[in-house]
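After the structure tokens below, expect a handful of questions from me.
Only one protein chain is missing; all other protein chains are in place.
Moving on to chain A:
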Amino acid sequence: MTKSIHHKFFLPHPPEMVWDYLTNAELMAQWLMKNDFQPIVGHDFQFKTNPIPSLDIDGIMYCTVLEIVPLKKLSYSWKAGPGGGKITLDTLVVWKLQPNEKGTDLLLEHSGFSEIENLKLYEGMTEGWSKNVQKIADRLNAKYGTAQI
């Protein structure tokens, strides 16, 4: 299972130009979402979009700027929930810019899906649960004959 989101986008433009679109609230709104971002570490801001009912998200991303390395790196927390200040998603967004001869590689990592990374059991998940279902079926069968679950 995927535990975090990684994307690498080559943009044939200088890092300065890409950086503007990552850190200027008006420019960010043009491609991402409406927001009140400010390039200041510790600044709390929000992204606003339409509610996402399938995920129980009210459409507001509560963020805090965590790190700014001009033209190189930007990170912010990314929290969301069903409304009323309740947070069910607590994640991290990290942007990295790598200049090259032809432009900029823009790297995005969206991670921290409630410590899924630390939940090692995902590796054996599919196999694990079907084995368990089989085990419980065996137990039921042993106890009640051909009981169905």
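Quick notes
The rule is short, and it goes like this: contacts are C-beta pairs under 8 Å (C-beta built on N, C-alpha and C of every residue); 3 or more make two chains touch, one makes a residue touch a chain; residues count from 1.
To be clear about the criterion, contacts and distances are computed from a predicted model.
From the set "P-loop NTPase", "Sugar ABC transporter permease", "ArsR family transcriptional regulator" or "Pyridoxamine 5-phosphate oxidase", the protein name that UniProt assigns to the chain left out of the figure is "ArsR family transcriptional regulator".
Checked against the full complex, the candidates A:41, A:55 or A:69 give a single residue touching the omitted chain, namely A:55.
Shown as candidates are A:72, A:96 or A:110; the residue that touches the absent chain is A:110. Although one chain is not drawn, its touching partners on chain A can still be listed: residues 1-5, 7, 9, 11-13, 17-18, 21, 30-32, 52, 54-56, 82, 88-90, 106, 108, 110, 113-116, 118-122, 124-126, 128-129, 132-133, 135-136, 139-140, 143, 149.
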